[in-house]
Structure formats: C-alpha cells, structure tokens
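Every protein chain of the complex appears in place save one, which is left out.
Entry: chain A
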C-alpha cells in the first residue's frame, strides 16, 4: 500500500513536470529559433544570427529579399504606435469607469444591484466574436467611421469588467475601521477618501490598469472586426503576416512581444501580491 502510494506520488510529480514542459517548452523553443540563420526552413538549425532582429528593428541586413515580407519596418512601427495609443486610451477610460463601478457597488445599496453586477461581468464573458460583430453592426448602422476611435470604444466595453473585478477584490480586502477612525478624528469625507481610502486602493487600481493595458495590446478578435480598412494593430499585423505565410521575421517580433508582456505581467502580479499582504 505504501509502495503504491509512493509510486503514485512520483507519477504525479513527473506529470506535473511534463505539464510545465508543455506550457514553457514551446515558448523557449521560439526564443532559441529566433536566432536561427536558416531563411527557408525555420526549424532546421543552420547557425546563429541576430539579423532577423536587426531587420525587424529597421537596420540594414544581408538577408535576401525573398525571405522577407514585402512591407517594411515602417508598417510594423505604425501598428505598434496604433496599439500603444489604443491601449493607453482604453486603459485610462476603463480604469476610471471600472474603479467608479467597484466603489459604487462596494459602498452603496441600490435597487437592482445584483443585476448591475451581472451587467458588469457580461462584457468580459461574452464570446469575442459576438461582441465584435455586434459592435460592427452598431457602428456601421450608426454611420460612425471605423477606426481608432471605434476600437477604443469597443475595447472599453469589456476592459471595464476586468478593472472592476480587480478593484472590487481589493476593496473587499480593505479595512474599514481606518475610515471610521479617520472620521472620528475629524476628517471630512473627501479627506478620508483621499488620505485613507485611495492609498489603500492604489495597488488594486494599478493592477487593474496594467491588466487592461495588456489585454488591450493583445486583443485581436474584437479589434479585427471594428478596425475598418486603414488601421492595423500589432496583433492584427502578425495575424495577417501569418495568413500570408510564415517567415522568420515573425519569430523576432514574437519574442520581443513575449519579453514585453512578461515584464508588464510581472509588474501586475507584483502589485497583486502586495494586495494580499
């Protein structure tokens, strides 16, 4: 019996190792092969090079033209700029709305509160494609020109949900006795809010904002439907590259994106862990 149990434990431990291998080996491989010099068979190693990165970043390289996509670094940079502009705007709006909603739902009792909470969760749970086409029909029938503006509005609908959840979690863990103490000591409501509530709430707000930012940068489906013809974001750019055939440049872009999101995510999780203590 004991033997069976220890065998069982080893199998379970081995399985868990495999689990992490499954999650991380592909990401690790793409990093390694982004330095592969082979321009045709991307997964056949033929020597180390950093030229793909140089190419993507706009430096002069010796790579022959048929191993490259036609569009230049300019279009990639334009896509990055669009993505950043959209992500910064949506983050600002979604953080404001999401935090306001969390405060309202946490502090006040009002008629239909349960239903309102459902309404705040729904945009996040709605399948991307449904929200995407609903917004497309809406904007087109309202005669609104599709572009950066419609992307910002469209993304905000579901990003508010994410901020709401993160800030609500923070509010639920907060100590209200400090507020009462502040009031007892003569601070008015605004002062209590600014000096007592806000500092405690800040990690939640920053965490929510970072989450909104990263999801906005990554959103493909909803953006794809409401971007119109002349705006491309970074995920859309890669998606269209992939649809036309795989070339090593995507590797380099992908690895840089991975690095970027790992940095932002680590920041976010750091703020979340501060939330718990």
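Here is the rule we use: a contact is a pair of C-beta atoms (placed from the backbone, for glycine too) under 8 Å apart; a residue touches a chain by one contact, two chains touch by 3 or more; residues count from 1.
Please note the rule applied: contacts and distances are computed from a predicted model.
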Query raised in the report: UniProt protein name for the omitted subunit, picking from "Putative thiamine transport system ATP-binding protein", "Spermidine/putrescine ABC transporter permease", "histidine kinase" or "Electron transfer flavoprotein beta subunit"?
Result: "Spermidine/putrescine ABC transporter permease"
Report summary line: Cross-chain touch to the chain not pictured, restricted to A:37, A:67, A:84 or A:103, is A:103
Query - Residue of A:47, A:127, A:143 or A:186 touching the missing chain in the full complex - result: A:127
Report summary line: The missing chain sits against chain A at residues 4, 8, 12-13, 15-16, 19-20, 22-24, 26-27, 29-30, 33, 41-44, 97, 100-101, 103-104, 108, 110, 116, 118-120, 122-123, 125-131, 133-138, 141, 153-154, 156-157, 160, 162, 165-166, 211, 214, 217-218, 220-221, 225, 235, 238-239, 242-243, 246, 250-251, 254, 257-258, 261-262, 264-266, 268-269, 273
